[in-house]
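With one protein chain withheld, the remaining protein chains of the complex are depicted in position.
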Amino acid sequence: MAGSTFGTDFKITTWGESHGKALGVVIDGCPAGLNLCESDIQIFLDRRKPGQSLYTTARAEGDKAEILSGVFNGKTTGTPISVIVYNKDQHSSDYSEIASYFRPGHADYTFDEKYGFRDYRGGGRSSGRETIGRVAAGAIAVKLLNELNMDILSYTRSIGHVNIDPDNFNKEEIYNNPLYMPDERAAKEACDYLDKLRATGDSSGGTVECIVRGLPTGLGEPVFDKLDAELAKALMSIGAVKAVEVGNGIEAAISTGSANNDPFRMDKDRVIKASNNSGGTLGGISDGSDLILRAHFKPTPSISKAQDTVNKSNEEIRVNIKGRHDPVIVPRAVVVVESMAAITLVDLLIRNTSSRMDNLKKIYI
Amino acid sequence: MAGSTFGTDFKITTWGESHGKALGVVIDGCPAGLNLCESDIQIFLDRRKPGQSLYTTARAEGDKAEILSGVFNGKTTGTPISVIVYNKDQHSSDYSEIASYFRPGHADYTFDEKYGFRDYRGGGRSSGRETIGRVAAGAIAVKLLNELNMDILSYTRSIGHVNIDPDNFNKEEIYNNPLYMPDERAAKEACDYLDKLRATGDSSGGTVECIVRGLPTGLGEPVFDKLDAELAKALMSIGAVKAVEVGNGIEAAISTGSANNDPFRMDKDRVIKASNNSGGTLGGISDGSDLILRAHFKPTPSISKAQDTVNKSNEEIRVNIKGRHDPVIVPRAVVVVESMAAITLVDLLIRNTSSRMDNLKKIYI
Amino acid sequence: MAGSTFGTDFKITTWGESHGKALGVVIDGCPAGLNLCESDIQIFLDRRKPGQSLYTTARAEGDKAEILSGVFNGKTTGTPISVIVYNKDQHSSDYSEIASYFRPGHADYTFDEKYGFRDYRGGGRSSGRETIGRVAAGAIAVKLLNELNMDILSYTRSIGHVNIDPDNFNKEEIYNNPLYMPDERAAKEACDYLDKLRATGDSSGGTVECIVRGLPTGLGEPVFDKLDAELAKALMSIGAVKAVEVGNGIEAAISTGSANNDPFRMDKDRVIKASNNSGGTLGGISDGSDLILRAHFKPTPSISKAQDTVNKSNEEIRVNIKGRHDPVIVPRAVVVVESMAAITLVDLLIRNTSSRMDNLKKIYI
Partner (left out) sequence: MAGSTFGTDFKITTWGESHGKALGVVIDGCPAGLNLCESDIQIFLDRRKPGQSLYTTARAEGDKAEILSGVFNGKTTGTPISVIVYNKDQHSSDYSEIASYFRPGHADYTFDEKYGFRDYRGGGRSSGRETIGRVAAGAIAVKLLNELNMDILSYTRSIGHVNIDPDNFNKEEIYNNPLYMPDERAAKEACDYLDKLRATGDSSGGTVECIVRGLPTGLGEPVFDKLDAELAKALMSIGAVKAVEVGNGIEAAISTGSANNDPFRMDKDRVIKASNNSGGTLGGISDGSDLILRAHFKPTPSISKAQDTVNKSNEEIRVNIKGRHDPVIVPRAVVVVESMAAITLVDLLIRNTSSRMDNLKKIYI
C-alpha cells in the first residue's frame, strides 16, 4: 500500500481519480527561494493536451492548475507545495456499462482483484489523468534544474515502426507537429500511419526519448539507488510503459566491450568521454556527459474494435468500447516522461549534497 | 546518499567492497517462522560462481555464507538476519596501477568525482562482488516465495547475437551448460562466439530472462510503486544492466492495440488471459498470469584489449588492463536477476496484505 | 527537508499555511472497504474548535472538510484520500507588524534562519492550523481502529497546576466542559485559573492523556520503530509539546524494579498483567493491556503581555502582540493527540500483519 509517493528528499505525493472532484499533488522538500507561479505549472499541463491534434483525445479538458500552499510572494517557502486541478466534465453516466466488465489491456480486473471493487468512472486512479500530478510536480523540478544550469529535452522518437531519422533531427520541429517529433518527415509518416489505425478503430505504441544536458558528475547513489535505477522506476511507473533504456540500452547486449566502452579523453582541463554509449552514467553515477533515456509505450488499450473479454458475472463476452479514443498516447506522454526524469534528478541532486564532508563544511562552517 | 537499502517492508541493506575484509547483507522484515539454514544461502552463492566454465572468472572464490543473527533453531525469528561472506584472497598489490587511471566503462571516474577518492582495490564497492549481498538475500526471498507456492525461473536468453530458440526451450538444460542457457544448441553457438572474443581480449553483452509462476493477483501499488516499476528499479540497479523489459517490452512500442491487448476469458471458474503480452501485470498490478522480465547487460567493461583513457594527472594514455577477465558477465548475473526479482516480490507481497479491510479483519479479529 | 509525511504503510502528508488558500492532507495506504463520509471527518474537525468556550480562540473558523478522492460509493477505494479545508477569513493585513520582528516562543526566528524568509501571515506553516490535516487523517484512523474493536479516549489531564482527581474521573464529563476534562471539579478550578491568566494577558500549559483499549498484542517493531518510539515522535511532532510519557513515564525513573515490574497472571485462559505501570508496552511491543500516553504542552506563546524581543533590523524592542489569544491551547489539542496516536497505531497494525509466515499464508494460500 501507500504507493503514491515518489522520492526521498524531494518527495511528491499524487492523488485523484479521473472522474473524482479533483486531482493534485503535494511536493515536499522543494528548497526555499525558487521563483514559482501558477503559469510555470500551466505551461506543463498544457503540453499534456495537444488539443490541436486529431491523434489525441478531443475532450477539451482545460485543466487549470492552482497552487494552494508553499509559495509566498512568488517564491517557494520550503514548505509543501500543494497543486490542485479540478475536474470539469464528469460524465459518470457514460461509464455504467464499463463497470460491468473488464476492458482488455486496462487495470479494471487487477483493481477489482486487489481492492475488492473499483472506481470505474473513466478508469479511476488508473486513468491517464493521474499523470496531472506528476506533470505539475515536473514543472517545478524542471524549473529548479534550469536554475542550476541543466536543461532537459524530450520528444517522440518513434510511433509504431516510424522512427525519427537522426540526420533529420531538428529540435525546433518538436512543437511544430502534433506528435512532438523532432523530424518533420517522420512526423508526417507517423500521421499517415495513425490515420489508418484510427479508421479501423485501432491504436499504436511508440517511444519517448529524453536528454538531459549540463548534469554535474556524482548524481546517483550506489548500489540500489543508482541514477539509472531510480530513473528506470520513475519511467516504468508511467502507465503503459513496458521497457526502459539508458544510453544504448538494449543494443549494449549485442555489443562487445571494445566497441561499447567509452574512452576517456581530455577537453582542455576537463575529463570527458570520446563517445556516450553509457548514456551519461557509469556505475550508476552521472559521468558528466548527456543523460539519455528511452521509455517504450504499449499501444493505447482503449480501442473501438471489437474485443473478447469477461464480465463481472464471469461470462465470456464480446465488447465494443464506446467513446473517443486516442490512436496513440505517446505525444501526450512526452511531458510525463520529462517530468518524471526531472523529479528524479532533483531528488538525486539533493541527496548528493552530502557525498563529501567538504560539502557539509561549505554549508555549516 | 544512503542508497544501499532496498525495499519498504522487506528491507535489505548490503555492504562491503571487493577487497575489503568481508561483504554482507542485513535482511530486515522477514516474517518469523520461515525455515532457513546456511546451505539455503550457499546454494545461491554457488550459482554466482560457475567455476566449471572457461567463460567466467577462474578465481576460486569459494564464497562461504555465514548467518550471524535472526535465525534460531532453524527458523527465522522476525529480527534482522545478518549474513556475512569473508573475502579470502585480497591481492591489493595487484591494483596499484589501476589506482592511477580511470578504466573505460567502469565506475572509477564517477566514484572519484562523487566522493573525492575511491577504494580502488578490485573496483571497491562498484565490483560485481557487491552482488553477494543481493544473492544471499535473494535466497531467502525465493525460499519464502516457494513456501507460498510461487516459483521463479531464470536463465540466459541471449549472448551477443546468439538467442535461445523458443522451440528448443528446455528447462533441464539450464544447469547443463556453463552459460545457463535453456537451449543446448544456442549454448554451443554462444560458447564459440565467446571463444573468439576471448582470443582477442574482448567481451560480450547479453540478456537474462526471469519468469515467475503462481503469483497471486493484486501485487504492486499504484501509482509509483507499480509492480513493474519496482522491478525495473531492482533490475536496473544491477551493475551493467542498461535496459529492462516487462512482457513483450520493447516490442509493444511497434504493436497495435488490437494485437497487443490480452483478451480475458474463463478457465473453469477462473478469469485468465488468452495471451500474455502484458507479462503478468496490468495497471502495475499482477494479473495472475506469468510474470516475464528481461534485463539487458552491457559487455564486461574489463577487457585486455588496448584502450584509450585518462590518468589522474589528466594525461591521455593508452592502457592494457591486466588480469583474467570474464568475456561475459551474463551467466553469473542470472542468479542476481532472480534474487532482485524475488526480493521485490516478497516486499510487494507484504505490502499488499493491507489492501482490503477484510485482510486486517482476518488477522486481528 | 520533506518532513510533512508521517507513517510507513499508512502514510499521511499534510500541507497548508494558516492564511494560505487552504490546508489539507493526503492519506495513502488506507485499506479499501472502510465506510467513510465527510461527516466522519467533520466531527473531528469540530472537536478542534470548542467554540462555546471563553478559553480558546473565538474566531469562528467554521472549517469544513471536503473529500476530493479515494472514496467511492461511501467506501474507501484503497487509493489516496485527499481532504481539503479552505481558509475562510484571511486577514493578511493584520500581520504586517508581526512580519517585522520575532515573536518569543514562536517559530518566526527559526523559519527565517532555515529558509531565508517566512510566510508570516498567522504563523504560516507553524500555525496551530497545521493540525487540521492531522485531525482529518486521525478521524479516518480512529474509524479504522473502531472497526477492529479498539477504542481511544482522550482528555485534558491538567492545566497549569490543576490536575484531574482519579477518584472523580468521569468519562461522560469530558464533553460537558469547555476544557475537555473528565472531572467536573477540576474543570471549574482550571477555568478560574485561566480567567485570572486571561485578565493579565497571560497563558497556561497543560497535559493531554490518551488511553487506547482493545489493542492486540504484537504492535510495534523492534528496535527503532518500537510502539512507544513511534508514538513519542507522533506526539512530540505536535507544536508546543515538550515532553511525552508512556505508562507511568517519568515516575518510573524514581521507582524500583520490584514496584515497577507488572506481574503476569491468568484471567481464565488469557495472560494478563496484574498492574499496568508499563502503559501497555513491553520491549516496544503492545502487551494487550491499555495503552497509556501523556503529552505535556507548553503555555501558548501568544500572549498580550509586553515582551522583549528583537526585530529584523537586529534591534532590541519591546512588543505587545495584538489579537485575541487563547489562554490555553490544551483543550483544542486533545483531538490532535488522539489523531496522532490513532494514525501511529493504524500504521503499526498494518506493519505487524507480516510478523509471522502464518499470516501471509492466511492471506495468500
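Lettered A, B and C in written order, each chain numbered from 1.
Everything below uses one rule, namely that a contact is a pair of C-beta atoms (placed from the backbone, for glycine too) under 8 Å apart; a residue touches a chain by one contact, two chains touch by 3 or more.
Keep in mind that this is a model prediction, so the values were computed, not measured.
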Partner chains on view for the chain not depicted: A, B, C
Residue among C:Ser4, C:Ser69 or C:Ser339 that touches the chain left out of view: C:Ser4
Option from C:Ser18, C:Ser154, C:Ser286 or C:Ser339 whose C-beta touches the chain left out: C:Ser286
Listed residues C:Glu66, C:Glu147, C:Glu184 or C:Asp202, member touching the removed chain: C:Asp202
Where the unshown chain meets subunit B, residue by residue: 1-5, 7-11, 13-17, 20-24, 26, 28-33, 66, 68-70, 72, 75, 77-82, 84, 114-119, 124-125, 350
Sites on subunit A contacted by the missing partner chain, in the whole complex: 8-10, 29, 31-34, 78-79, 144, 147-149, 216, 222, 349-351, 353-365
Interface with the undisplayed chain - residues on subunit C: 1-6, 14, 102, 104-107, 109-111, 113-116, 125-126, 130, 158, 160-161, 197, 202-207, 217-218, 220-226, 228-237, 239, 241-250, 252-266, 269, 271, 274, 277-279, 281-288, 296-303, 305, 307-310, 314-316, 351-352, 354-356, 358
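The definition used in the following text is that only the chains that are shown with their structure count from here on.
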Same or different residue numbers at the subunit A/subunit C copy interface, by half rule: same
Closest chain to the centre of mass proxy, which here is the mean CA position: A
Inter-chain centre distance, subunit A versus subunit C - centres from mean C-alpha coordinates, in Å: 38
Multi-partner residues of subunit A (at least 2 other chains): 1-5, 14, 114-116, 125
